[in-house]
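Note that one protein chain is taken out, while the other chains of the complex remain in position.
Chain naming follows the written order as A and B, and within any one chain the residues start at number 1.
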Amino acid sequence: MAESILELKNLCKYFGGVVAVDHLNIMVEHGKIISIIGPNGAGKTTIFNLITGFVKPSSGNIFYDGKEINGLKPYLIAKMQIARTFQNVQIFPQMTVLENVMVGRHVMSRSGFMFSTLLPPVFRTEEKKIREDAKQCLEIVGISHFAQYTAGSLPLGTQRQLEIARALAVEPKLILFDEPASGLNTRETLNMGKLIEKIKEMKITVVLVEHDMELVMDISDKVNVVNFGRCIASGDPFEIQSDPGVIAAYLGG
Amino acid sequence: MSSGGSFTDLLQFIFMGLQRGSIYAMVAMGFNMIYNSTGIINLAQGEFVVLGGLMMVSLTMSANISLPLAFVITVFFVTIVGILMERFTINPVKPPTVMRLIIITVAVSILLKGSAMCFWGKESHYMKHFSGTEPFEIMGATILPQTLWIFGILIIIVAAFIYFFNFTMTGKSMRACSINRDAARLAGINDRKMVMLSFALSAGIGAIAGIIVTPIIQMDYSRGALLGIKGFGAAVVGGLGNSIGAVVAGLLVGILEALGGGYISSHYMDAFALLILLIVLFIRPSGIFGSREASRLKEF
Partner (left out) sequence: MAQRDYFGLIIVAVIVTLIPRLIENEYYIGILVFTALNCLTCMGLCLLMGYAGQISLGHSAFYGIGAYATGILTVTLAWSPWIALGAGACFAALVAVVVGVPSLRLKGHYLAMATLGFGAIVHIVFVAAVDLTGGPNGIARIPHLDLFGIELSTDKSFFYFSWAVVILGLFFALNLIHSRVGRGLRAIHGSQDAAGSLGVNTARYKIQIFILSAVYASVAGSLYASFVNYIDPGPFDVMHSVLLVTMVAVGGMHNIWGALIGAVLLSILPEFLSELSDYFGGVGISYNPDYDMLIYGGILLAIMLFLPGGLVEGIRNFLRFSFNAVAKIKRRAFS
């Protein structure tokens, strides 16, 4: 096993003439919570999109567990047990909460198109297992009581929890959270922090993009500060808070 | 046939292509106008052309109204139809999901088509040419006076269009809306009114296209769909939203279609324009004139 679960090496992404990510180097160690912070437009979400295959890197490499994964399609990335959430929540609004999480079991189940068409669900043992596993994920996040609700009708906080439950259903080794606390109130943010720490206890590595500094400093093992697509500082929360370069980036000095 | 003869053929096909292409160009401009202000592709665009043509037939042939007056009345009438469409079928849709908007414009097109059939019947309608049918001869190829009318009116429309969008306040406001709606609203532009205006203008251009082409193609109620798709083809080739591109592309599509029909197979003439549409959609959906719109595709 490689010593780091995820490694970005000289990663670059240009959109036309705009530099979104510029020779970025980040190491993510097993079982840690690593945060990426930076001002708006610093390229944080682009980093996630690069890792999960939604955009292809212009140059540079992404290594996951020692294997290069640049440019793979999102569904292949998911198969490697990397899960993510989205900045603007992307649940499936017309499906129930349980069904949402059941979609998350997709990579861990197999029945294909022909098989599904020909055989009614009662004869499929896999279907039952998917349901049970999905229920378990809801329990971990603590939203079991919403299982039969239509996902679109839930409040934002619960939708964010649902997105996390769904990501957990992938049985990820690495999970990427894109601003999980945005739009949440103080109490909800506190619970979100607890949930992320709980996920870390499940031996899942977490990469977190977040604006809520209190949350970031509270739970991160390591913080990377990104500005104009470059990593300008990296260290534990205490070091970051006293780094003059970081303060300058944030205060526009 | 001598080489001179084949050159004459070529010229003849090009004239025909330009004549057809002028109509596609106008339909494409109509598509663009609505697309720029709303992001909607109005699948009823072809029906505006049909309505314009048939209305003009009734006014000039049955009611014996003079050409210029009938022209104004027809354009006015179809513009009203466009405005009503926006007010009653586009404006009230909340939330405006893409699938719902597509089906709504389809519904409007069936309604307009059905009305046209009930009112004007299924037969095609003859209309007198604007100034006679005595063809001019240019290097062996012939060209109808009506075709010259079509070119002339296309040029006038393009000129008016450029003037409107570059030198009038309303035109500039519309452009502002299409570039950034929120910013335009902050600057005090009434964006809802601009949407209505875009439907009005788009219907008006459609009507004019219908009026000028009817003497040549003899309009009937069912022509809207094909005219619409081909016009859309021109809009896509020119880069959706880019109206000058649409004019060039419209003429190009017309010429390619006429050449295909002339040299390959006249039975498949209609298919050539559609094939161009599919090929461009599949290979370069941002159009062959520039890739500015590429990022915009993502909205859908």
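Details
In this text, a contact is a pair of C-beta atoms (placed from the backbone, for glycine too) under 8 Å apart; a residue touches a chain by one contact, two chains touch by 3 or more.
Keep in mind it's a predicted model, so treat the numbers as computed, not measured.
In the complete complex, the residue from A:10, A:59 or A:116 that touches the missing chain is A:116.
Touch with the chain omitted from the figure is made, among A:64, A:86, A:146 or A:177, by A:86. When the missing chain is restored to the complex, the residue among B:68, B:92 or B:188 that touches it is B:92. Within the set B:83, B:102 or B:158, the residue that contacts the chain not displayed is B:102. One chain of the complex is left out; on chain A, the residues touching it are 52-54, 73-75, 77-79, 83-84, 86, 90-95, 99, 102-107, 109-113, 116-122, 124, 126-127, 130, 163, 166-167, 169-170. Taking the whole complex into account, chain B touches the unshown chain at residues 40-41, 43, 89, 92-93, 97-100, 102-104, 106-115, 117-118, 122, 225-226, 229, 232-233, 236, 265, 267-268, 270-271, 274-275, 277-278, 281-282, 285, 297, 300.
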